[in-house]
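Apart from one protein chain that is not included, each protein chain of the complex appears where it belongs.
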Amino acid sequence: MNFTSDNAYGAAPEILDSITRANSGAVASYGSDGITATLGKRMNEIFGREVAVFPVVSGTAANGLALATLVPPHGAVLCHTDAHIVVDECGAVEFFSHGARLVTIEGRDGKLAVDRIARALERFRTGFVHHSQPTAVSLTQTTECGTCYRLEEIAAISALARNHGLKLHMDGARFANAVAHLGCSPAEATWRIGVDALSFGATKNGALCAEAVVFFDPESVRDFEYRRKKSGHLVSKMRFLSAQLLSYLENDRWLVSARRANAQATRLARALEVIRDVEIVHPVEANAVFAHVPDAMATRLRAAGAQFYDWAPSVGGRTLIRLVCAFATPDEDIMRFIATAQG
Amino acid sequence: MNFTSDNAYGAAPEILDSITRANSGAVASYGSDGITATLGKRMNEIFGREVAVFPVVSGTAANGLALATLVPPHGAVLCHTDAHIVVDECGAVEFFSHGARLVTIEGRDGKLAVDRIARALERFRTGFVHHSQPTAVSLTQTTECGTCYRLEEIAAISALARNHGLKLHMDGARFANAVAHLGCSPAEATWRIGVDALSFGATKNGALCAEAVVFFDPESVRDFEYRRKKSGHLVSKMRFLSAQLLSYLENDRWLVSARRANAQATRLARALEVIRDVEIVHPVEANAVFAHVPDAMATRLRAAGAQFYDWAPSVGGRTLIRLVCAFATPDEDIMRFIATAQG
Amino acid sequence: MNFTSDNAYGAAPEILDSITRANSGAVASYGSDGITATLGKRMNEIFGREVAVFPVVSGTAANGLALATLVPPHGAVLCHTDAHIVVDECGAVEFFSHGARLVTIEGRDGKLAVDRIARALERFRTGFVHHSQPTAVSLTQTTECGTCYRLEEIAAISALARNHGLKLHMDGARFANAVAHLGCSPAEATWRIGVDALSFGATKNGALCAEAVVFFDPESVRDFEYRRKKSGHLVSKMRFLSAQLLSYLENDRWLVSARRANAQATRLARALEVIRDVEIVHPVEANAVFAHVPDAMATRLRAAGAQFYDWAPSVGGRTLIRLVCAFATPDEDIMRFIATAQG
Partner (left out) sequence: MNFTSDNAYGAAPEILDSITRANSGAVASYGSDGITATLGKRMNEIFGREVAVFPVVSGTAANGLALATLVPPHGAVLCHTDAHIVVDECGAVEFFSHGARLVTIEGRDGKLAVDRIARALERFRTGFVHHSQPTAVSLTQTTECGTCYRLEEIAAISALARNHGLKLHMDGARFANAVAHLGCSPAEATWRIGVDALSFGATKNGALCAEAVVFFDPESVRDFEYRRKKSGHLVSKMRFLSAQLLSYLENDRWLVSARRANAQATRLARALEVIRDVEIVHPVEANAVFAHVPDAMATRLRAAGAQFYDWAPSVGGRTLIRLVCAFATPDEDIMRFIATAQG
């Protein structure tokens, strides 16, 4: 019963198979192979327009490289206080961007609100050389709280961003879970509402080790390829990354997997929320459940073999826990967890 | 007939299988899994002492992270003019180290000679704040010329390095080819002759995408883990990197593969060197052959489907070409290449 | 009537004279001259212990170099939301430190409170590689709000810092104003209460262009000299910086000047606070006055030739203005300002 993270699970068998299939023969390295070319075309179809796609091996690399491309060293990125780039990447954006600043903004359910962004921007004077210059907004979809921005929320943020000359980056480590929840097209979820660059996640949802940076505006790409090479993220046998991503997209596998993970989380939440003294903290719109549970229940669950993170220290006999479902979380784990929780 | 690079070939089947075997169940991410723990122990055995091992996805990352750990931003790394870190990594060492300098030194057959290093050091005054401070020597084993340092050559360099307070880094993208050629133990090839840190390559010799940074002195490791995380090189499903490396080491697979690649190169060289107007440029001690060949021969080979790099522009009707053999280069490709070359 | 900033005024005549006196003959450059040696000894006397002193040309350089010395690239600096390093240095700390993060904390009257620092630290797990690692607290004395930390406030912060293994940096761009207000010794204001490194300001209080970085723990100095050189802050004719600082310290000039500036601010505040609809916002403990004034009064003052910054947009007919007094602010400017304000 592992609910620690969606990266605790391995890879989808079909994605593994795609690697084996990609293995035959000698091909050009560093991305000049046919599989990578096919991935480029497939991504154009998926997003309904020409995009620039760059496979990388981690979400941290995707975010760092994307934002360093959008933001100069004297720039600033506006983002949520709980964003992965703030909390969980050990300063990767600062590293890749040579010192750009993250300006953190609090917000309900892990979401940036447009009025708070506007207020944060008031502290900066454009062109004033003493101030770091805000040049991008980064939002996480789905959020670190397991919620999902509605399309109009993002559109409002991107309108504000555009008005201030800022680019809009989306950390889509769980982009599939968002598209699955929203029921929209990938285009509607991104460039049609003003997203300039997307960290397109696959690892958490069934790849072994593959993400992609997607730029919707080819102009934005600029030095990206140099940045990727220089940071050791241009892998030589690129076909193996591209094959994973192609298989991930094949037959809507990415959405099927995400829908399954989302559904497991919803099942968990529905079962937990009716238990006495349990409180679901954020709307469950993707594959994570945040719940205040009695400490005794947490102890009982762990004794039964459940693994999950405490998200905050215990207060008043209850602890905030995080439960993440993956594409591969077994049904029986869900059922056992619920049964154990019910006592 | 692909002789462009050893990374043109895919992965060894057993290494692919290891990934499938590593795929079952949910495990801790970011390297806290059992496979990664086993890899640590296995590396200790391989090197005959306790070492610190960090899997990464590319040789560029391995070199950049290793050297950034050894060298401060105001430091300098002495290395060969043709070293991969100089020529083929787009400034990765400078990036990872926040601006340390590569000081290039020419040398026969891709090797650093101890007297040239000594002369280069004369230009720097220790503790003189106007000078970049040499803090490491980096050598490539096997070299970019397909040659192999003899152990006593490295020992002499490391003695000089130690005398000047410098650390010794080995770029071992083709470390297996070196150990196979030298017929020594991994320990004898590294820490016993003064190597402090090793970029341990596997991708060029049969892994999909796996290298390791190995530190022989735990003191040297310092901030390495933060650097790896911050640069996006701490992959979440680490078991898949570790599994590749474990399988690579299993049953001497790494040495068997390297011996095969070396032998293919030797076969090529022996056949070519007796052809009129062909000259083998460097001793063939690993898996690469550098040859001056008549332009007509190069054209004929390419017409027959052979792929390889011109290593310098044509001069006087002859071109310097590079031929790299991999663990998987088919025998028949060797034979066809030779037959075509013989005309 | 210039109240925009204390750097709007030029230099004290005696400090100018010291430059002329320092001009005779040829001496060693880059700080190996006698005047710089004398400065080192004088600073030891001023602080009652051996210190390491490095003259630089700006407060931004002093802060950036000091913090980069204390904090690794994966580190974090805890500081007030309004700190100069956050608001007015265009990301200098990030630049000098190669990407360390500023973690901002709100606090009354420009001061960090120990409980808020403790709460901020709870978000970071020591040694957890995904988190930036807090390694320093930076406080500004006197603060950006014209207030002054009491010694016991700093002692409490330094005790917390030490408990968490953090270094304590003091941005003392207006250190003289603080010592003048507190009536304590420089030692009591710094290392005796746990300050590890001080940006010792002089420019705002009568030097032309001279600050110093002072380390109280020689161990902390490490790579400082390389950092200063590499960033272009080791000036060749160092004697001219050192002479300014020596003259600044001579005959308590620094404290006399600061007392005068503080007194001018107090005069201003006393006169303003009794005017109808004027409100002094922060305790006036140094050389700056923050006041809510009726917009009509602000307009009248400007029409009369007064210069000052609006510190926030007008709300409800009143604007928050900042008035800074310098060592050289003429008495008559104070009187005219007050008279004009009184209408």
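Residue numbering begins at 1 within each chain, and the chains themselves are lettered A, B and C in the order written.
Here is the rule we use: a residue touches a chain if its C-beta (ideal position, glycine included) is under 8 Å from a C-beta of that chain, and two chains touch if they have at least 3 such contacts.
All figures in this text were calculated on a predicted structure; none of them were measured in a lab.
Chemist: In the complete assembly, which of C:C148, C:L234 or C:L301 touches the absent chain?
Modeler: Only one of C:C148, C:L234 or C:L301 touches the chain omitted from view, namely C:L234.
Chemist: Using the touch definition from the top, which of B:R42, B:R116 or B:H131 touches the missing chain?
Modeler: Of the listed residues, the one touching the omitted chain is B:H131.
Chemist: Spell out the interface residues on chain A facing the chain that's missing from view.
Modeler: These residues of chain A touch the chain that is not shown: 30, 72-74, 98-99, 129-130, 133, 223, 225-230, 234.
Chemist: For chain B, which residues touch the unseen chain?
Modeler: Contact residues on chain B toward the absent chain are 73-74, 76, 87-91, 94-95, 97-102, 104, 123, 129-132.
Chemist: What does the interface between chain C and the hidden chain look like in terms of residue numbers?
Modeler: 2, 4-5, 7-11, 13, 16, 19-20, 22-29, 56-62, 64-65, 89-92, 95-96, 203-204, 208-209, 226, 229-237, 239-241, 307, 326, 328
Rule of thumb we're sticking to: only the chains that are shown with their structure count from here on.
Chemist: Which one chain sits nearest the middle, judging by mean Cα positions?
Modeler: Minimum centroid-to-centroid distance belongs to A.
Chemist: How many angstrom lie between the centres of chain A and chain C, each centre taken as the mean Cα position?
Modeler: 41
Chemist: What's the distance between the Cα centroids of chain A and chain B, rounded to whole Å?
Modeler: Here the centre of chain B sits 34 Å away from the centre of chain A.
Chemist: For chain B and chain C, what's the span in angstrom between their mean Cα positions?
Modeler: The mean C-alpha positions of chain B and chain C differ by 51 Å.
Chemist: Got the chain A residues that touch at least 2 other chains?
Modeler: Counting only residues that touch two or more other chains, chain A contributes 89-91, 95.
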